[in-house]
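We show some of the complex, not the whole, and keep each chain where it was.
Chains: A, B, C and D, in written order; residue numbering restarts at 1 for each.
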Amino acid sequence: MAKPLVAILMGSDSDYDYMVEACKSLEKLGVSYDVLVSSAHRTPEKTQKYVRSAKKRGIKVFIAGAGGAAHLAGVIAAETILPVIGVPIPSTSLNGLDSILAIGQMPGGIPVATMATGKAGAKNAGLLAAQILGVSDAALSSKLLKYKKDMAKEVDKKDARLREAHAKNYPNK
Amino acid sequence: MAKPLVAILMGSDSDYDYMVEACKSLEKLGVSYDVLVSSAHRTPEKTQKYVRSAKKRGIKVFIAGAGGAAHLAGVIAAETILPVIGVPIPSTSLNGLDSILAIGQMPGGIPVATMATGKAGAKNAGLLAAQILGVSDAALSSKLLKYKKDMAKEVDKKDARLREAHAKNYPNK
Amino acid sequence: MAKPLVAILMGSDSDYDYMVEACKSLEKLGVSYDVLVSSAHRTPEKTQKYVRSAKKRGIKVFIAGAGGAAHLAGVIAAETILPVIGVPIPSTSLNGLDSILAIGQMPGGIPVATMATGKAGAKNAGLLAAQILGVSDAALSSKLLKYKKDMAKEVDKKDARLREAHAKNYPNK
Amino acid sequence: MAKPLVAILMGSDSDYDYMVEACKSLEKLGVSYDVLVSSAHRTPEKTQKYVRSAKKRGIKVFIAGAGGAAHLAGVIAAETILPVIGVPIPSTSLNGLDSILAIGQMPGGIPVATMATGKAGAKNAGLLAAQILGVSDAALSSKLLKYKKDMAKEVDKKDARLREAHAKNYPNK
């Protein structure tokens, strides 16, 4: 098993339904990763230890998913100079607006790469982590290019199917 | 000089114009306090050390002011079981809506007592800290009662002045 | 039966599903409490009487849950110098943004400790009440420390379970 | 001097710059009114006494201006069955969105007639109070009709002036 390059942390196991999309992106691109539940608030020491030891274990990029007053990504970014990607989980009554702002409005000096809310954001977190690694990994870069082309083809297929179905229901157009 | 009972932390020295209102509340009520700049993101170790050693130094309540993706109160609350009061500083382009949500929408298990944005919130943070201490301090409790009565009298005075001024401009009423 | 130290008020019985979480926190920590439905708007006299007589009955902290133009916590805070904790109930079409602002944006002089919306907020209201009492109650303070450690352990268990389940579905990682 | 029919309360003397617009509307229509500073939070007893005795003193309509967690209108509405008009003062960092929701999102059973934020809202509060009195006062009703017609004429005048000025700057149109 390859040493993980990307660390995916989530503040609660209830975030998994979203964060598994980040895992899937990385699986698809063949990027090894580590996934764990560790909270900025409930397990600060565990989070801190994990982050401080990550670089020497080979981690290159962090992904952190959390909801509400989502501090996980910021707490990780405070402890590392590796890129940190934040995924706003829309788990509270405010549907993730709180999560977007709590992750995204970081002060100068401590960047967090904020994604969209929910599954799309988690999926993109995996892709961005791969893009970051792809900056110095030509093979991964090629995989990303192929992924992008496949995505376009997928849209084309859906387009064809939709046009056909539409024409059936609206034949006289 | 009395040992401080309340610790007032702010994430940036630019928060001072707001946070000094918390100091003033405590000065007025004769509650000793400590004030410092320590960031959740830029000086996480300093913040952590300060919080972990606070209880044995006699600190009973924390007040934390920060703006934007304001993590300071949450990071303190992660490290202590003392009450933590958060003041959302309206220093970003979103006027503090981000700060309110980033401080207020804490997950279950880690409470932060969130105040209003800005100077009113900072003033109230000092008062709430005093109210918390007043639960077991009858003398302070009396001062708080007096403070409340004085506040009502102040409103009465302003009412009288305003009615008089209004009557001058609108004499025929 | 112990004399209640914490008073939990809610503006409507429909808030109970949320507010019971505050009760549960206090039950867990062995803090006695009183729970009642009393509205700032529909039963202002009852609310006022309850609050005015609370201190001599031994109440030390108030918790108030309400939704929409949520005035209950503020109305209580107007009548007492005991700490008041407000829980924004997300019961209206705006999902609690109205409740957050109606409880949180209190004017200078009248603090209300605002929690997160919904069940997490109610749970935290109970915990914050206990933390406030814990300032002068070493036994309760110890229970809170244990509660915090148990919470961390619980995260660790969930982490282990989640990693294991994930590894089954994504075996080749 | 006529006995006041409308009571205009404001939570703080700093609200006067807005609330004077309500006075002006009533002055213009010859409706007698009372104006005072009384806070829901800082002077709850004064507010309550004023409201409870208002009906027998001849008050028919209340106007209440407040900002932030604006409870004044709701607190008045809790004590009376006279119509209560609320004016959201945009005095906090959130520009009055908090005030709108804290006044407007009242629970079933306790209506508050919420106006727009700021001066336009205060002006309209005075007009609505007059409209309410006009339901059973034909003379006032006639004044309101004239007011409405004058307002239309005023728009016509502004229209003429603006068209002329525009044509000067853009002569070739």
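FYI, contacts are C-beta pairs under 8 Å (C-beta built on N, C-alpha and C of every residue); 3 or more make two chains touch, one makes a residue touch a chain.
Given the structure is predicted, the values throughout are model-derived calculations rather than measurements.
With respect to copy number, the whole complex recorded in this structure file holds 8 identical protein chains, 4 of which are shown.
Rule of thumb we're sticking to: only the chains that are shown with their structure count from here on.
Traced through touching neighbours, the fewest hops from chain A to chain D number 2. Homomeric contact chain B/chain C: same residue numbering on both sides for over half of the interface positions.
Taking each chain's centre as the mean of its C-alpha atoms, chain B lies 19 Å from chain C. Distance between chain centres (mean CA atoms), chain C to chain D: 36 Å.
Across the assembly, chain A contributes residues 12, 39, 42, 68-69, 92, 94 that each touch 2 or more other chains.
Chain-to-chain contact here is organised irregularly, matching neither a line nor a ring nor a star, and falling short of all pairs touching. In summary, the structure contains touching chain pairs A-B, A-C, B-C, B-D, C-D. Chain B meets chain C in the complex at residues 21, 60-61, 81-83, 85, 100-101, 104-117, 119-120, 123-125, 127-128, 131-136, 141, 144-145, 147-148, 151.
Taken together, the chain D residues at the contact with chain B in this complex read 1, 12-13, 16, 20, 23, 27, 32-33, 35-39, 42-43, 45-46, 68-69, 92-95. Residue ranges on chain A touching chain B, taken from their complex, read 11-12, 39-42, 44, 67-71, 74-75, 77-79, 92, 94, 97-98, 101-107, 109-110, 112.
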